[in-house]
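One protein chain omitted, others in place.
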Amino acid sequence: MSETGEYPDDLQHGSGGLAEAEDQAGQTRAPHRVIGTPSPAEAHILLATEHPDAAPPVPRELPADPPDLVKAKRAERVVATLFILAMLSGFAFIASYVGFPVHTVDRVLRSNLALGTSLTLSLLFLGAGTVIWVRQLMPDVELTEQRKPLASPENDRQAFAQTFKEGADASQFIKRPVLRRTLIAATVPLGLAPVLLLRDMGPLPRTSLRHTAWRKGTRLVISGTNRPLRPADFDSPGGMITVIPEGYQDNDVELAKAATIIIKFAPGQLQPPTVMNWTVDNIVAYSKICTHVGCPVALYEQTTHHILCPCHQSTFDATKGATVLFGPASRPLPQLPITTDAAGYLVAQSDYHEPVGPSFWERG
Amino acid sequence: MSWITARRRHPAAGYAVVLLGLIAIGIVYAAFTAPGSPASAAAPAAARQDIAEGQALFARTCATCHGMNAQGTSAGPSLIGVGAAAVDFQVSTGRMPAAEIGAEMDRKPPRFGAKQTHELAAYIASLGGGPAIPAPEQVAAAGANVALGQQLFITNCAQCHNFVGAGGALTYGKYAPPLTASTPTQIYEAMLTGPEAMPLFNDSTITPSEKRDIAAYVTETRAEPNPGGFSLGRVGPVTEGIVVWLGGIGLLVASAWWIAAKRREQA
Partner (left out) sequence: MNMANQPAGDAGGGPVEKALASTGTFLDDRFRAAKSTRTFLRKIFPDHWSFLLGEIALYSFIILLLTGTFLTFFFKPSMTSVVYHGSYVHLDGVRMSEAYSSTLNISFDVRGGLLMRQIHHWAADLFMGAIMAHMIRIFFTGAYRKPREFNWLIGIVLFTLGMLEGLFGYSLPDDLLSGAGLRILEGVIQSLPIVGTYVAFFLFGGQFPGDVIIPRLYILHVLLIPGLLLALITAHLFFMFHQKHTQMPGKGHTDQNVVGQPMYPYFMAKTGAFFFFTFGVTALLATFAQINPIWLYGPFTPVAISAGSQPDFYMGMLEGALRMFPSWSWNVLGHTFAFNVFIPGLLPLGLLFTGAALWPFIERWILRDQREHHVNDRPRNAPTRTAIGIAVIAAYGVFWLEGANDVIAAHFAIPLYTTTVIARYAIFIVPAIAYTVTKRICLGLQRKDAHLLEHGVETGIIRQLPDGEYIEVTRPVDEEAYAVLTARATEPQALPQPTEDDENGVPDPAARGSIGKLRLRLNRVLTENVPLPIGNGHSNGHGEPERAAVTTGDPARPAVGPGGDSPSESA
């Protein structure tokens, strides 16, 4: 087998291919053949473009069978078994789909397990079978293909250059600058049109980021239960709860700015720069929107009085006006001025005195 | 020459040794770090004798750090007014008595049984009042509004304890512990008393019924099976990323090795 099919000597070329492959142990490996583009002279003989009826025989490049047919037969059985298992797994997938209902967590677990296992097995058996097929059943070959330099031959390049230049001349594009310039001028507005059309994708920011939904007299209600709070309800030092402005519990846009945490301290714990006029009975209210990039910052440590944001670990001191202690935030959490209303519930005195949330260019 | 010696120069020999070593270390480590046992349940109402017993227990075990009259020392805070709930929480989770003072007291196998915990709690409650241990029906999951519990937990608890209570980091070596072993009573008590760094949520801020809902959410969610397979810790994309590299890319590289491996000489 290794003796047939070699290129005759006058057709041997290519600097990389060896005429035959013999390693040091003297065993002949699979024949090493050269496939390449024959020289123009030989192309006549091999590819027979001018004389279609007199095409000479094309020498064989790939052996028909692997050398050890007994081993191949065994491999064939293994591959066939794997493929049959793949088929059975495929049927199992269909059966699982039909047989396993969903709609509860437990049922979804079983359905997912059944569908997933059968699908996985089917695919992996197919893959394994194919690999064994390639490795054991297809005869081992190592072939060489010649590369051509990627740069085109010089005459091709020149021909291209000539064609291109002729076209450029014929188009008058280079010779008539007025045409050229007016063409560009004509397309510029059209080119800008798609950008312009995007203008209505959103409103202009204007001052919307500077204000929240808190107003004078807005009640603080507990987020989730929407109950208003009296100071007497929130009288355990070390307590913390998230509050939102009354009536806005379904308004995510306003909540994303107005979410607030209130913390109860023992007397004497709150220090400047906490504004004491904005507190009630040592209850202080800070914005829950982190001044770094806007995550809710509600991780409150009772013992250290730290408010920690879980996203990037910006830390604020709740006793000192939420000044920054650590982390990437550069501004303290804004403090919400609170007081009590006539019924005794906690209300805001006004909106925050500065924009809440992440910094922006126009913030000041 | 033994089988192993004959293969000592095999290209994979080094990797095999390292792998075996890692497995051996893993087995030894797992054998020596047995998980702690869950704490016992809450105790019944106080009685005069319980207070006396509790005082004796306290004097023996707790007074060193908390003072003979629970007034507090430099080593431990005052316990006057903390209430039976706080004592029950700390003792039943094994945090107290503390073996050493660290950044945070870890949950440990409890040293005292249910009766002794109850006695200690009764004694401390007698000193200054404070929140009481919730009754079993106050924390029962049956009939709880788990959906409301989810909303309240997500808003007030998840930022420390993670979505499902798998725990999270705090500052200076503290951490919000995972809630995997906490009983509903302990969850209730923790919210009520605010142990260590945890803020407290009194009954007028989060009502007893809402506390029950939150506890029910925690216990039901952690008991819920994972329909998608192994949970990977329920901490989110960090573990998913590890699995995709080790499992996904790893397995596929292994199969690529197989596909592209040089064939052995065919006879």
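Labels A and B are assigned to the chains in the order they are written; within every chain, residues are numbered from 1.
Please note the rule applied: a contact is a pair of C-beta atoms (placed from the backbone, for glycine too) under 8 Å apart; a residue touches a chain by one contact, two chains touch by 3 or more.
What you see is a predicted model, and the numbers here were worked out from it, not measured in a lab.
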Chain not shown, its touching partners among those shown: A, B
Option from A:Pro205, A:Pro273 or A:Gly344 whose C-beta touches the chain left out: A:Pro205
Residue, one of B:Asn69, B:Gln138 or B:Thr221, that touches the chain absent here: B:Thr221
Those residues of subunit B which, in the complete complex, touch the missing chain: 103, 146-148, 150-151, 154-155, 158-164, 166-173, 175-176, 217, 220-221, 224, 226-232, 234-238, 240-241, 243-245, 247-249, 251-253, 255-257, 259-262
Interface with the unshown chain - residue positions in subunit A: 4-5, 14-18, 23-24, 32, 35-36, 52, 55, 57-62, 64-65, 97, 100-105, 108, 111-113, 115-117, 119-120, 123-124, 126-128, 130-131, 133-134, 138, 141-147, 149-150, 198, 201-205, 208-209, 223, 242, 244, 250, 252-253, 255-257, 259, 288, 292-299, 310-314, 324, 326-331, 357-364
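FYI, only the chains that are shown with their structure count from here on.
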Euclidean distance of C-alpha centroids - subunit A vs subunit B, Å: 34
Subunit A contact footprint on subunit B (complex, rising order): 148, 151-152, 155-156, 159-160, 168, 170-172, 174, 194, 196-202, 204-207, 210, 224-229, 255, 258-259, 261, 263, 265-267
List of subunit A residues in touch with subunit B within their complex: 27, 29, 66-68, 71, 105-106, 108-109, 112-113, 116, 127, 131, 134-135, 140, 222-225, 229, 232-236, 238-242, 263, 296-304, 306, 308, 310, 315, 326
